[in-house]
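In this view, the complex is presented without one of its protein chains, the others remaining in place.
Every chain is named by a letter (A and B) in the order it is written, and numbering of its residues begins at 1.
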Amino acid sequence: MSADAAAVAIKVRRPWFGERLLSGRVLKGALGLLLVLVAWQVSVPLVGLPEYFYPSALAVWRAFLELIRKGILPVYVADSLGRYVTGVGLGTLIGVSLGLLISLSRTTARVLAPLVNFLYAIVEVAWIPLFVIWWGYGLKVILVALIYVVMFPILYNTLVGIRTVPQVYINALRSLGGSRLQVIREVLVPAALPNIITGFRVGAGFAFRGLIFSEMIAAKTGLGYLIFEGTAHHQTARTIVGMICMGVLWLLIDNVYLKPFERATVERWGTVVAAEERR
Amino acid sequence: MSSASRRLVDDLSGAIPFVMALAGWALLSNYGNVPEYMLPPLGQMWMRFREALVDGSLLRHVSGSLYRLAISFVIGNAIAIPLGIAIAMNRNVSDLLRPVLTFFQSIAGIAWVPLAVIWFGIGMGSVIFVITNTIFFGAIYSTVIGVQMIPKTLHRAVLCHGAKGMQVFTELILPGALVQIILGLRTSMAYGWRALVAGEMIAGSSGLGYMTIEAVQWYQTDTVIMGMILIGLLWLMLDRLLFAPLERHTVARWGLLQR
Partner (left out) sequence: MRPMRGDRLRRILGHRAVAVTLALLVAWGAFSLWADWAGARKLTAVELASARNGRINVAVTLDFGPEAFHMMILQSIGRLIEVKGDTAYLMDVPVDEARSLARRYWVRDVAPWQGR
């Protein structure tokens, strides 16, 4: 076979899920988790504190089973997820629409930017008391808070992205006879899209924490409420179940949906800055 | 237009949206049908601000919040950075602990508040614990990544040139990971600030977050909005006056950050 044919015949294969699962690093990571669990369990008799103060790993496991048996945990997780998906979805829609609307005129974007910056600096948790005064406790407040939390990073990043589009591109399109709408569609949106998506990822992250927080304050179901309720009834093991579920849920959301989405869009389009490095 | 006057125009135009917002606010609250508990008039806000300033409560809350933040930031980073470097120096240990650290980073902050209340009761102890916790896990995660990101070839090169023990640390690890560590300072502070406000709301007995959530009970919207504005201003000052210059003078200047 000639060298060319041989080169064509070689295909590069991505390791499939099973192979990656059994790789050395994953196993070592699992071992690390196991060690932490064992250390936790062993430390309980050593520390000698009452169970509501320092529950053992086994107590937490039993609480987990109990919460599932009684149907509490699935409902809480479903409620939290439902609120999260709704909030993030609506927030993204509103954030992107508002961002594009504002950037219809570059001067509007530049003028409004300081106000957006300032409002963005008011941490999302700080808006919750105001929302509670406006709408009382309950589901509406949680949704509004989530929408706000997601909307702002997207809005902020959209404005930043639009602002950094080099004027030459816009001028080029205009001089070729492009209308304002075409400028938006052909130049501004594609240029700002990486920023929008990064803003989306940041917003999704803040929204998750915001969800837990607002559930602690203003909800009667949900993971945040579970974390809070456990300590209120001296069932600290349940609180820890809630915390662990929260962590696992976030890791799933981030690794199954958010990171691959960002990788498939932003990184492929060549703007490789991990969202961890942006605020 | 000279560049100086153009800068002046730029700065002035930056104030335009605020002026417009304030004008809209005044219009709505004084002439719109908006009830007072939803949007207090500007005059009332100003009076409330002066009141809180004069009776010292504002100063108390602000200084309390900043104090708690500072302590937690220092303690959290002081423990996390050396620990992170120590963990990351050994490839096996860091592979072992990476998932654990990732997991803890994902529940950092707010989720710990109820547990902190059980351990430390309501008040400063809980709040400091939660913020320190947040900053600790954020910083250790960044530090470990920073050390791990050092290219293997550099490591081998340094060893090749005869570096031993301490030298590897000062010549390779520290400068190599510094970028990530400094970036981590900023992001862990961002999360820590949120943890501060949220923690004070649930488990605090003083501070801006506490002041804001307390006012909800009495429908004192003016206090709530005042608290919010202060929270925004403080974060802006912290971020723009402290961390942005830090980043500019170190990481960006070393050409290691693309903005």
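Brief remarks on what is shown
What we mean here is this: a contact is a pair of C-beta atoms (placed from the backbone, for glycine too) under 8 Å apart; a residue touches a chain by one contact, two chains touch by 3 or more.
Values in this document were obtained by computation on a predicted structure and should not be read as measured data.
Just so you know, the chain we are not showing touches A across the whole complex. Residue in contact with the omitted chain (choice from A:65, A:101, A:172 or A:256): A:256. Residues of subunit A that touch the chain left out of view are 69-72, 75, 220-221, 255-257, 260-261, 264.
Basically, only the chains that are shown with their structure count from here on.
The geometric centre of subunit A is 18 Å away from that of subunit B, both derived from CA atoms.
Listing the residues of subunit B that touch subunit A in their complex gives 13-18, 21, 37-38, 92, 95-100, 102-104, 106-107, 109-115, 117-119, 142, 183, 186-187, 190, 193-194, 197-198, 201-202, 209, 212-213, 215-216, 219, 221, 224-225, 227-229, 231-233, 235-236, 239, 257-258.
Touching subunit B in their complex are the following residues of subunit A: 24-25, 28-33, 35-36, 52-53, 110-115, 117-119, 121-130, 132-134, 206, 209, 212-213, 216-217, 227-228, 230-232, 236, 239-240, 242-244, 246-248, 250-251, 254, 273, 276-277, 279.
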